[in-house]
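A single protein chain has been removed from this complex, and every other one stays in its place.
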Amino acid sequence: MLSIETYIIVSVIKTVIALFVLLTAVAYCVWLERKVVGHIQNRWGPTRVGPFGLLQPLADGMKFLFKEDLTPPHVYKPLYIAAPMLAVVFALTSIAVIPIGNWVTIGGVHTPLQITDVNIGLLVILGVTSLGVYGVALAGWSSNSKYSLLGGLRASAQMVSYEVSLGLSLIGVLIMAGSFSLREIVDAQGGTFWGFIPRWNLFHGQIVAFFIYLMAAYAETNRVPFDLPEAETELVAGYHTEYSAMKFAMFFMAEYANMITVACLASVLFLGGWKGLPFGPAWLQDLPVFWFVLKVFVFLFIYIWVRGTLPRFRYDQLMAFGWKFLLPLAIANLVITALIVAVRA
Amino acid sequence: MVPLSYYLVLSGILFACGVLGFLIKRNIITIFMSIELMLNGVNLSFVAFAAQWHALSGQVFVFFVMVVAAAESAVGLAIIIAVYRTRQTLNVDQINLLKL
Partner (left out) sequence: MQPVATTFFFYFLSAVTVISGIAVITRRNPVHSALALIVALLGQAGLYLMLYAPFVAGVQIILYAGGIMVLFLFVIMLVNIERAQKEEQFNKQWIVGIVAALALGVLFVLVYMKGKGLFPQTVAQLPEGENTQGIAMLLYRDYMFAFEIASLLLLVAIIGAVVMAKKRI
């Protein structure tokens, strides 16, 4: 047990590192997306700034910083300024409870690779993501423009409806693990089937839940094919039509930070978190953070791949898909999982 | 440690706030929010008593209160939309006819 002073110092160090890594990851996620979508569409993507365009995020950041920060005269100012901040704060908060590795001992301090392990970890993440809708909704309302308002309304309706399926798809995992703590959920996924298939929830009967989670997560983060809130063909840019410079960049960062959070959550809940493949040399099996990062990267790659491939839904199709297909499927998955666990016990 | 009675006074203040808003406001949406405030005042005292007497039943009651609040706000907001569609106002003093 650490003393309170050490605990605070260790927590601050971990928070700073996590924020730094997360923000860098957000910047390079944008680079990755432009590069991958470019190659999917037979283009090169960014190539000019640095080798392979690797310094492009830096250039983008400079550009966002030095652009003029316009505030249109017709907006409702306090909320117009607060909305992007809310969006980015809620997007960055949920990283706090995500475990990226096992316990480590550095300089006599024994600590988990996670900012804090709370016993309602999953509820915290669900709560914070459900608060994330306010950034979008308030941006739409306070901009005082038709396009923004429609975008904000669409976004809040969409996020509230898909949150139900998202939450229900996670309950199967909770039943298997018997805990809300993300660390315990990962620990429950140790071991293998027949020596070579890892006992991750994905291979442990939760494959339907994984796909429900995947689709609901795309809708929650307002990504293609569910990017109706910012459908540029009908709504200019949706809820961030009136935003420019750094305020726009904040929405951008929030979107990508949300993507990363969702990817982290997917790898923790369905892909065994930091646990590596069950075969191969021992040092490879427990490389501390490598496996976690690899899983997150794969998930993000699928995200971008989908964006490069699929067209956008129509709004009524989106609502019908969420309420009439995903929700019943999630409930059926939950009932079947509960039955199997109850029969086994 | 904070004694239980402080929590009770706090929940009382919240409840009184809700009652005040419910009695004096004219905007029907704000009246609804005052009801939520009252329900939350009650919830706080439930949880405080649960912590005091080590009885989780108090926390379970909070869930039932929340269910009622959710049902109430869903139906209530639907009524607000219906009223606004027919009367074009949210002022409860002007919504004084049983039929159009």
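Labels A and B are assigned to the chains in the order they are written; within every chain, residues are numbered from 1.
Note that in this section a residue touches a chain if its C-beta (ideal position, glycine included) is under 8 Å from a C-beta of that chain, and two chains touch if they have at least 3 such contacts.
Just so we're clear, the structure is a prediction, and the values are computed from it rather than from any experiment.
Asks: Tell me which residue among A:123, A:214 or A:237 touches the hidden chain in the full complex.
Replies: A:123
Asks: Touching residues of chain B against the unshown chain: what are they?
Replies: Touch with the absent chain occurs at residues 1-10, 12-21, 23-27, 29-30, 32-34, 36-37, 40, 43-44, 47-48, 50-52, 54, 56-57, 59-60, 62-64, 66-75, 77-82, 84-85, 89-93.
Asks: Tell me which stretches of chain A touch the chain missing from the display.
Replies: Given the touch definition above, chain A has residues 1, 4, 7, 79, 118-120, 123-124, 126-128, 130-131, 133-134, 137-138, 140-141, 149, 152-153, 156-157, 160, 163, 167, 180 touching the missing chain.
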